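Every protein chain except one is present and positioned as in the full complex.
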Amino acid sequence: MSEAHPLSPGPALSFPQGTVSAFHFALPMALWSRRTLVLGLLGGALPLMAVVFLTVKSIPAAEIRTPGYIFFSNAFQFILYYVLLTALAMGTAVIAEEIDGRTLTYLTIRPVPKAALLLGKAAAAWTTGAILVAATVVSGYTVFTLGDGLLFSGGADSFLINLPTLGVDLLLTLGALAVYITVFTFIGARFARPMLWGITLAFGWESWVAFVPGLTRKLTAMHYIQSLSPHASGRNAAVALLQQGAGRFESVVALALILAAFALLAAWTFSRREYEFDLSKR
Amino acid sequence: MPIHDLSYRHWDGPLRGAGSRWRVIAEAGIRLLLARRRFAAMLMLAWAPALVQAGILYFALTGVQGVDLPIGAQFFQISMAIQFLPLVLVMVWAGSGLIAGDLAAQALPLYFAKPITRLDYIAGKFGVIVFFLLLVYPAPPLALFLLAAGVAPDLTFLAQNWWVGFSILGYGVLVAVIGSLFILALSSMARSARIASVMFVGLVIFSDMLANLASLVTRSDLPLAFSAAKNMERLADAMFGLPSSVGIPWGLSLGVGVLVAVWSAWTLARRIRPVEIVS
Partner (left out) sequence: MSRPVEVSEVSKWYGQVVAVNGMSLGLEPGVTGLLGPNGAGKSTLMKMLTGQIRPSRGRVELLGHVPWNDPDLNRRVGYCPEQDTFYEWMTGRRFVTALLGLAGFERAEARRRAEAALAEVGMTEVGDKKIGGYSKGMRQRIKLAQAIAHDPEVLILDEPVSGLDPVGRRHIIDLVRKWGAQGRTILVSTHILHEVEAMTSAVLLIHHGRLLAEGDVHEIRDLIDEHPRLITMVTPDPRALAARLLTEQDVVSVRFERGSRSITAETVRPDEFYRRLPALVLQEGVEIEEMSSPDDNLQAVFDYLVR
């Protein structure tokens, strides 16, 4: 090989180039994984629920007159849990999957800064998660409102009128996904059993502490996400009723700070840590 | 003088029966997990709520002034509900990697190179997880029940609540068996304990959310049968003889549990094979 080509090592990569390179490497793996398929199926439950709703509403004896959009609004809590689960699955996999599979060495021996590697992979995880979440939100919204409108109200008014709210929903859920992915990426890079920590954080701390009156809830991302949500559903209704939500500006700043802090923490941890593949040491 | 042959000698004694080979896998798995200090610490912590309740129970039954708490079926049902978190943690920690780990290490051909059947393998793995689930789920409330029977000033408590012990045991065993089969099935569908954990959490939590949503949409309680948590609650209410807020028949909840167990067993039978075909 080298008789025809004298030693010609590859290009030097800057940090942004390394991040892009890692993103392109990781994206196909994230998109075409079994994990993505399972999450996609779970997300498909929302439009399926919308179909069930339309079916039941079409039965005169059921006497359902509530508009589809109200049910979509009530289902927003489901969407937020879906965001949590997707972030948990995708975020912990960024580093932990490479450690479990003992393939991390192939990545860290490339001329890509470790922090860039982590951020690029996290970006690929977010992209995949964003496709899943957006598909769930948009399909759920469409079937609930457009289906309801065309079948029972004779038009697409509800669908069109509530489109701005859909835009807010998408921004909010995709932003929440980014925040949680950085949190779980840090957990995956730092801890030997990221799933236990992740489940405790996601479905313990974030799901319950966010609704406890007082200052403790300000230590959760869910508190700020709920405060930005245009929907009053489930626990969110209780929060709205007690007027305990944070202001919009405060919420956006807090979420941005959480995202930045955990992204930096994850990158710093990954750059400094030595990863052992001897399972007896974990 | 006769010189004895000190070279290798074949074992000509009796071999353990085929029916007990699963125990080797189970015992090895249990020992391996107990050797992990953090897991052992978590098991001990799982009994902490029971310790607190033991204090409450003692004061209530011995008539300490100011403690007026009826100790009966509801008390023990709540005690079991409190053990739900340790149950989930053990399923995730101990159960999710039981088969996934073997698949990742390509260890199944090693297992089946020995004279064991697939049933031995599955039973052995089942033995590991069900042991720990029984340890953290029915065992603490059962211990509380026995404590109550012991510290009660007379036989009134036992006369009125003798059946509660059987309820604790029956319900606990039912949940442990179905839960064990379920987590093993999920573990057999992944090569990573992490992915099995995500599937488990997703299905358990999402089944509840979807069931609530469907119930809202259809204005019927029937969709609640899709919720793992609601089915557990309904079965618990039935077995402890308590009125239920979940409006589905307990037979339906039991049927769902049996269906989950059957699906899990079918999945395990399909997934556990000595040879892997890479397409």
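Order as written gives the chain letters A and B; numbering starts at 1 within each chain.
The working rule: a contact is a pair of C-beta atoms (placed from the backbone, for glycine too) under 8 Å apart; a residue touches a chain by one contact, two chains touch by 3 or more.
All values derive from a computational prediction rather than experimental measurement.
Colleague: Hey, which of A:His24, A:Lys218 or A:Arg248 is the one touching the hidden chain?
Modeller: A:His24
Colleague: Using the document's definition of touch, tell me which of A:Leu107, A:Val143, A:Ala210 or A:Ala263 contacts the absent chain.
Modeller: A:Leu107
Colleague: Taking the full complex into account, what residues of chain A touch the chain not shown?
Modeller: So the residues of chain A touching the unseen chain are 1-3, 5, 7-13, 17-18, 21-22, 24-25, 29, 101-103, 105-114, 271, 274-275, 277, 281.
Assume only the chains that are shown with their structure count from here on.
Colleague: Using the touch definition up top, name the residues of chain A that touch chain B in the complex.
Modeller: Chain A residues touching chain B: 34-35, 38-39, 42, 45, 49, 52-53, 56, 62, 64, 71, 74-75, 77-78, 81-82, 85, 88-89, 92-93, 96-97, 100-101, 193-196, 199, 203.
Colleague: Which residues of chain B touch chain A in the complex?
Modeller: 88-89, 92-93, 96, 104, 190, 192-195, 197-199, 201-202, 205-206, 209-210, 213-214, 216-219
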